[in-house]
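For this depiction, one protein chain was excluded, whereas all remaining protein chains were kept in their positions.
Right, subunit A next:
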Amino acid sequence: MEHIRTTKVEQVKLLDRFSTNNKSLTGTLYLTATHLLFIDSHQKETWILHHHIASVEKLALTTAGCPLVIQCKNFRIVHFIVPRERDCHDIYNSLLQLSKQAKYEDLYAFSYNPKQNDSERLQGWQLIDLAEEYKRMGVPNSHWQLSDANREYKAAICRCSQPLSGFSARCLEDEHLLQAISKANPVNRYMYVIDTRPKHRMQSWWATQKDIGRIIVRISSKIWNDEKIRESDEKKRLNAMANRAAGKGYENEDNYSNIRFQFVGIENIHVMRSSLQKLLEVSGTKGLSVNDFYSGLESSGWLRHIKAVMDAAIFLAKAIMVENASVLVHCSDGWDRTSQVCSLGSLLLDSYYRTIKGFMVLIEKDWISFGHKFSERCGHLDGDPKEVSPVFTQFLECVWHLTEQFPQAFEFNEEFLLQIHEHIHSCQFGNFLGNCQKEREELKLKEKTYSLWPFLLEDQKKYLNPLYSSKSQRFTVLEPNTVSFNFKFWRNMYHQFDRTLHPRQSVFNIIMNMNEQNKQLQKDIQDLESKIKQRKNKQTDGVLTKELLHSVCPESPTLKTSLCFKEQTLLPVNDALRTIEGSSPADNRYSEYAEEFSKPEPAVVSLEYGVARMTC
């Protein structure tokens, strides 16, 4: 609260992002402890959570006032014009303070109160139980103690961080462990080791490291095989080796038997961050031409990276499906690219993860519990900007591409993905706070914050895919096609708040409505039929009593209500059609051409609009 100087500014203009003629809405700006709120003259509210703010920028003063540009992590960009510079400055400073918190305890999740009591809160947290999930997968069993296995194929997906091999370091325990993994699979003795990094990078790194010598070795403490390395006697030897040889590396095929080694070439978090930045720069350009858009899309490399992640996941799924081989996936640290590949691979292999609940489990398992550093990657706290990277966004985009290719295979729809993306940044719920399980426990998140999942499940209806068919056997294992044609710019993510760019009518909503009406009508039919049956039975019994007549009477109201229901649900649909959002020429860029209509010229014919005059 101490950061807020001005709570309310009137006569603020909100500029349209893509309009070149500075079309704007005028309204009032409110600053609260958690949100920035803009209410325009039509009483339409725009809420911006402080945690969503990625950057605030004050542009040079103009005659209209002081421009303030706010970029959000959920890809909303708003452009305000505040009439007085002092107000603008106050808001600017407040937002700078409020959007970057230094302590976890200052995040929204710790003050957010959805009016639940403690037991409800606990229930919410227990909704997704990983022990249950491992049980579902059929582990632990005789081969596995606790890991990430796939019950059907007897092959397994494993994950770890990079081996600290340097040039020639070996670790016998590690070699034994890998052997144990491959032996645990009775079907195929071979296993794959997937290094998700691009090979050329590893080799060039190798070349430079020879000269430089030492860098800090980071050991991931959360990943089980590293625990073993730590405890082992090898540690000293290993550390020495690491110090000499700078640590990082990849498995030497000669040291591990029955192993096939594979690089899949996903770039690191820094490349991804700048790629997304370029993409947003391109797609945010005013008056963008088709050619600039595609050349920008190409040079950003974003879709190339998405394809690389997909290809890696497909490689993994194929190794398990076709060859029945176990797979060990790692990158450098084992929590970014590894999480992407493992979770996507699981999604391809197991249809359970394509349900709403299953997807939550997948995120809990492969992302949250395996220590994807959400707080650093999403920049929850004021920290190192070099640690921020859209790794999870990429995962969501890959899932979106899968839903595009397999419209019937997923129980959830695009809205669900967008909602999750919204909340990894919102800091409203505890799930994504912190960088690892240890940190989360220290923060006592389960006692102090709420879990996101029960809230999503409550709203499940909004996130259902009406085309989902759970029974279809065809979709047990997805085999997506990753030819380049299949990758498209995800407009509904990167322009989710630019309504003018969206399709004007939503197929999903209307099908969802129809489906529901269908169910209701069928239920009505069943009700009525059972009543008819009842009546017939009674008639055959010959007991046509007064009671029966009474029981017939209430029948008509039910019928009526069901008919009313039909009309009611139909009406909003029609209304929605009548006011198609964004469908007005004024909202679209071609309207700018229309300015030519109104260029003033010496007049003979004057118009009733009084705007334009014409020469003759």
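Simple rule for what comes next: contacts are C-beta pairs under 8 Å (C-beta built on N, C-alpha and C of every residue); 3 or more make two chains touch, one makes a residue touch a chain; residues count from 1.
As a working rule, contacts and distances are computed from a predicted model.
Missing chain, UniProt name from the options "glutathione transferase", "COQ5 protein", "COMM domain-containing protein 3" or "Myotubularin-related protein 9": "Myotubularin-related protein 9". The chain not shown here is touched by just one of A:Gly124, A:Gly301 or A:Pro390, and that residue is A:Gly301.
Along subunit A, the points of touch with the absent chain fall at residues 18, 283, 288-295, 297-298, 301, 303-304, 307, 405-409, 466-467, 469, 481, 483-489, 491, 494-495, 500-507, 510-511, 514-515, 517-518, 521-522, 524-525, 528-529, 532, 559, 562, 566, 573-574, 577-578, 580, 582-591, 593-594, 596-597, 604-609, 612, 614-616.
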